[in-house]
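Got a structure here, written out as structure tokens. Questions coming.
Just one protein chain is left out here, and the rest sit where they should.
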Amino acid sequence: MSGNTLGNLFAVTNFGESHGPAIGCVIDGCPPGMLLSAADIQPDLDRRRPGTSRHVTQRAEADQVEILSGVYEGRTTGTPICLLIRNTDQRSKDYGEILQTFRPGHADYGYWHKFGIRDPRGGGRSSARLTAPTVAAGAVAKKWLKEKFGMEFRGCMTQLGELPIPFEGWEHVPDNPFFAPCADVSALEAYMDSLRKAGDSCGAKLRVTATRVPVGLGEPIYDRLDADIAHAMMGLNAVKGVEIGDGFATVAQKGSYHGDSPTPQGFASNHAGGILGGISSGQDLEVSIAIKPTSSIMTPRDSIDLHGNPTVVQTKGRHDPCVGIRATPIAEALLALVVMEHALRHRAQCADVQVDTPDVARLG
Amino acid sequence: MSGNTLGNLFAVTNFGESHGPAIGCVIDGCPPGMLLSAADIQPDLDRRRPGTSRHVTQRAEADQVEILSGVYEGRTTGTPICLLIRNTDQRSKDYGEILQTFRPGHADYGYWHKFGIRDPRGGGRSSARLTAPTVAAGAVAKKWLKEKFGMEFRGCMTQLGELPIPFEGWEHVPDNPFFAPCADVSALEAYMDSLRKAGDSCGAKLRVTATRVPVGLGEPIYDRLDADIAHAMMGLNAVKGVEIGDGFATVAQKGSYHGDSPTPQGFASNHAGGILGGISSGQDLEVSIAIKPTSSIMTPRDSIDLHGNPTVVQTKGRHDPCVGIRATPIAEALLALVVMEHALRHRAQCADVQVDTPDVARLG
Amino acid sequence: MSGNTLGNLFAVTNFGESHGPAIGCVIDGCPPGMLLSAADIQPDLDRRRPGTSRHVTQRAEADQVEILSGVYEGRTTGTPICLLIRNTDQRSKDYGEILQTFRPGHADYGYWHKFGIRDPRGGGRSSARLTAPTVAAGAVAKKWLKEKFGMEFRGCMTQLGELPIPFEGWEHVPDNPFFAPCADVSALEAYMDSLRKAGDSCGAKLRVTATRVPVGLGEPIYDRLDADIAHAMMGLNAVKGVEIGDGFATVAQKGSYHGDSPTPQGFASNHAGGILGGISSGQDLEVSIAIKPTSSIMTPRDSIDLHGNPTVVQTKGRHDPCVGIRATPIAEALLALVVMEHALRHRAQCADVQVDTPDVARLG
Partner (left out) sequence: MSGNTLGNLFAVTNFGESHGPAIGCVIDGCPPGMLLSAADIQPDLDRRRPGTSRHVTQRAEADQVEILSGVYEGRTTGTPICLLIRNTDQRSKDYGEILQTFRPGHADYGYWHKFGIRDPRGGGRSSARLTAPTVAAGAVAKKWLKEKFGMEFRGCMTQLGELPIPFEGWEHVPDNPFFAPCADVSALEAYMDSLRKAGDSCGAKLRVTATRVPVGLGEPIYDRLDADIAHAMMGLNAVKGVEIGDGFATVAQKGSYHGDSPTPQGFASNHAGGILGGISSGQDLEVSIAIKPTSSIMTPRDSIDLHGNPTVVQTKGRHDPCVGIRATPIAEALLALVVMEHALRHRAQCADVQVDTPDVARLG
């Protein structure tokens, strides 16, 4: 496929630009018979939506999703589901300057050399706005995985710029604009306020998990479950690192410590993050991602123009000072989409497999 | 594709098991007309080969590659290239015990639940031995990319267990069994000796780079260049983390620091690792991976048997006490395969694109 | 991919149902920089449009295409192009009877067993209305192939039911509602009138060609150019046969007659239809397809209900008495899409190939 599709059996094809008439996606391969309406999708879109706090971009987008196909009388029919989100707040402005220069840290330079043309309006195709259709598709996958396996997908922020965030409990996540798993976010707010004042931006680290994962998902070589998770996560705007389980900490671990022992009472630990040999063990999936600081900042920086001459650029407009803040629902959606793909793929090849061995992860 | 193929336009399909008659791969999509013989492939296989120092498994495999198809009178014909490596040192032994239990940290448990059958001989399909065909295919990609663009792929170890390894220069890498970029590896040797004595294992961190990367490779959404690199790397046995450029360090960076400024003298820095918005900037690709400690250790560990009853397992046989030691050529190969795929894909869509803007990465 | 996508490098993902809010497609992989507007697409949609003569369905659809993405300031950007066509004339009616029975010759029975749910409104996903997005995508491919290679795609009807149609010249095709290449279509009109009076339907045979085809398109085994053409054509509603070149007539030919001799003045004949060994020879592509009689007829027929009990069904509503009549532009579009895919694929693998041998097809 030509680059804008995620998955094969549950294939999500993404289209649109930040300031075009609409963005959206087509989901091909959704199992038939599932109850589905916009109300199942909208809550996750609302969690990702801009303009919900002073720490994110003030662009006002309702992000209302419309189901154009694939659903009849409230149920999926097994045919392609087209989800459409109209862009409504595309401020008109002069893009001449943006088109003449390249913003450091931005996709501008690569797009220009690749395509020889670029849509400067709000970043065009490179805008993080294009994660909205991913979130919408992820909501469909989440629903099916929940109904079929009882799976739950959750995410939270574990570090904001230089500030590590303590994990106090999932219950705190919905109550603050950072998706932080702690009660007091005043330090985070102060940090963001000072950044915004300085015209600068920062990165973030997120954690995403899935529970009640079926055991046996993933292919032995190349298309492993962890490989596909890494692909999906690193395919998200601004992500520069992906970890499964203990991730980079495993480098300094000993084998005698790292190996998670299965026991009759469940696995004794989960250093592997729920995946061994590329295949799910049935334990919770544990994924971490690093998100770089937003490239669009008010601070002037050196760059070049279209002809290679030196110039200085300064980004204006509405931007998230930390793109990681709104990324939690996106990372959850990506994890759900990968699991969905492998759940369907597993049925294709292994639907007849039966073993007597208990699923010890369910006991843990 | 059904999981064992990497790439679409330069598609590498991997087959074989550790102790079956042979392992190998089929490369579909190699451009025609390139001089190719086993001598182009063998050096990288030799770098990965077991038995070359006391710090790796003592299995004696010549890993001689045979080209079965796709080459006529020394040149690639554009048709599928089958590369075959016969297994020669498959020691016969009793696998009954392995089949009755699950080794912690191993793929056993997932394979069993997924397939309902597993090949216990040396890990079967889950063995790191299956990376040899990947290395062979990577050598073909490396050759084409070198001839076409002058690209070079290099890798080294940057941490062995708890020991960080200083980067003193690429010239040291070929002279020691660790692919360490430093002159003195005595501390690394002592560390490995003590580990082996303790019947334990450790992890490693590797760095891989590519130079003279064409600008403009990668697709905007989902199949970004970094996403496909992450997929390939995380698909390598025992990898638990992938970073592009500054990776997880970007979390604490400010936007004003992170953004790499293009200047008429080249890019001023390379925090992004050569990829912006999923598309290569022409700068060097910089990738880091975390490899977990080997799961096969002599230390007894708790586990369960096929019926879920508690048991104790102790791995015997020949194993690498740090699978990261031999992984450098594999990681290089994977990076080359991903770049090759995107180089071909780029020609498909964008062969007609021409821009006047200089390629500033070439000036850096 | 999950079934509703045609092509890989020029990938067209089709969505929608006959009476849903909209139908459309996403084209992923279109080369950047091409001028493109709705005006380039609309003419082919208009040729396929219902309601243009008394011999086709009287459903009144404007079939106005809207470009939702992938075009900036009138040029393709290399990112996904979403084409949307709103459905406007979806007559409301009671579908209870249709849902309780299976119409002979229709997709009903298979859809029901496959999906367990079906959209009865105008045939839902199985409606020939879903060929409109294919035509729209084909218009984009046609434009690129015309600008790049000077290619032209043409089609005509060669048989209507029992009536063979003489080929008098392409110039007649646009002037009659049958896409017939002859001046006098009064016999065809009389035939259709009598069919309609009888409440019956008939089949048709079409011919499609492409000129100025580049030599060298197609893959040796499996994904041959002719194989992909056959796939595309047989994937069109109601098609039951596909021929390349002399097709079924080759069975009774001798090798000494069939082989098309290349000569310095061009190929001496074109029995092969422009494809040898799965690869284009540069001669005109010649394809024929058989289209079965429309299944929706007024004549009552035996069938069963949902519970397997005998019943009689009689189709009402607006239907084409010969679906082949409007199929010519669709077949042209499919041929263009397949050629486009292979043209892009060829550049990926073989962009560097140069031979001195003249392209004799250009002399013919």
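By written order: A, B and C. Residues from 1 in each chain.
Keep in mind that, in the parts below, a residue touches a chain if its C-beta (ideal position, glycine included) is under 8 Å from a C-beta of that chain, and two chains touch if they have at least 3 such contacts.
Please read all numbers here as calculations on a predicted model, not as lab measurements.
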Touching the absent chain when the full complex is considered, from C:L130, C:C156, C:C182 or C:L344: C:L130
Per the touch definition above, residue among B:G24, B:P104 or B:P293 touching the missing chain: B:G24
Given B:L68, B:A187, B:V312 or B:A351, the one touching the chain that is not displayed: B:L68
Given C:A136, C:A272, C:L285 or C:M340, the one touching the chain that is not displayed: C:A272
Interface with the unshown chain - residue positions in chain C: 1-6, 8, 14, 102-116, 125-126, 130, 159, 161-162, 195, 200-205, 215-224, 226-235, 237, 239-264, 268, 271-273, 275-282, 290-297, 299, 301-304, 306-310, 345-346, 349-350, 353-360
Contacts of chain B with the absent chain, listed as residue ranges: 1-5, 8-11, 13-17, 20-24, 26, 28-29, 32-33, 66, 68-70, 72, 75-82, 114-119, 121, 124-125
Missing-chain contacts mapped onto chain A: 8-9, 29-33, 78-79, 220, 344-345, 347-353
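The criterion applied here is as follows: only the chains that are shown with their structure count from here on.
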Chain nearest the overall C-alpha centroid of the shown protein atoms: A
Separation of chain A from chain C, taking each centre as the mean of its C-alpha atoms, in whole Å: 38
Centre-of-Cα separation between chain C and chain B, whole angstrom: 45
Centre distance in Å when chain A and chain B are each reduced to the mean of their C-alpha atoms: 25
Junction residues of chain A, two or more chains touched: 1-5, 8, 14, 114-116, 125
